[in-house]
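Removed: one protein chain of the complex. Kept in place: all other protein chains.
Here is chain A:
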Amino acid sequence: MAARRRSLLMLLPLLLSHFLSLAAAFQSDELLLHDDDEFEGTRVSSTPSPRPPSTPPVVSSRRRSADATQAAGASESNTAQFTLEHDLGAGLGFAPAGSFSARLKSSAHGSQTLTKLRFTRNELTEDEKNAFKKLLEEDSFYTIRLPSNVLDPTRNDYIYSSIKARCIPRDSLDEHIVIHMDGVNILAVNYGSVGGCQYPRPMKVPSKWTFNSYTILKTADQAPRTPSFVEQLIETESGLGEVMKPPEKSFWAKYWMYIIPLGLIVMNAVTAAANIPEEQAGGQGQAPAQRAPIAAPRRR
């Protein structure tokens, strides 16, 4: 009995891994429309971060251990890390400002994509705070950059993005990062404030020097299918489609032109019916009196 249970236990991860790998293969065939939502840590606040951001590998290992059930399936996937660098002006050049970690997912075609992006921001040093304040005063640009290839940072290509520094401060520093990916290559990064940013804009120093980061990973949409394919699809459904249509119209929409006149006639009839008894009851005495004054001038 115990042996059977053990064998069952051993089977379980196997089955799990099977299922997961199947799921992975299935996913790769799917339209990538919902990949936009495939990001994690929409709000990653850096200050309460229990781990120092200088040790990103810890993060990844932690995540792996946390998703223990996925461990079997994730055997083929790796984590990738890349740093975000920023330029605070004043000729300081680019300095590391945070790091991204993401899971590499290999699809059946051999292409790799990133999922489950996490972002940890380094805390701003005193110097950086001062530099940032200066940026705010000068109303100049805050520039960030990312390596163009996630796996191969030695290629000295960087993707830049900038925003006016005054757009970032709210209560804390709010940033919104959209990363456009193509496989493991970063095409573009769009860096901006969370809300709108109307200009000209007064200077505002944030009360909290912490970053609230929102990150989104984006891949290309597929073009809508060509009309001929659509047509073929619709032709097969057309029989249903046309029959389905009439019920969509409500009863009221269909017959209002009959109902309203009918309703009017009914109302008329009702008021008429209400009036007749009244006239019959109270009108008998008054009617001659009313008629009399009219009749009188005629005679004259």
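Everything that follows uses one rule, which is that a residue touches a chain if its C-beta (ideal position, glycine included) is under 8 Å from a C-beta of that chain, and two chains touch if they have at least 3 such contacts; residues count from 1.
Rule of thumb we're sticking to: contacts and distances are computed from a predicted model.
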Original post:
From the names "ER membrane protein complex subunit 1", "Two-component response regulator", "Methionine--tRNA ligase, cytoplasmic" or "ETHYLENE RECEPTOR", which one matches the UniProt record for the unseen chain?
Top reply: "ER membrane protein complex subunit 1"
**OP:** Provide the residue numbers of chain A that touch the chain removed from this figure.
**Re:** 139, 141, 143, 148-149, 157-164, 167, 176, 178, 180, 182-183, 185, 187-188, 190, 192-193, 195-199, 218, 220-224, 226-228, 230-231, 234
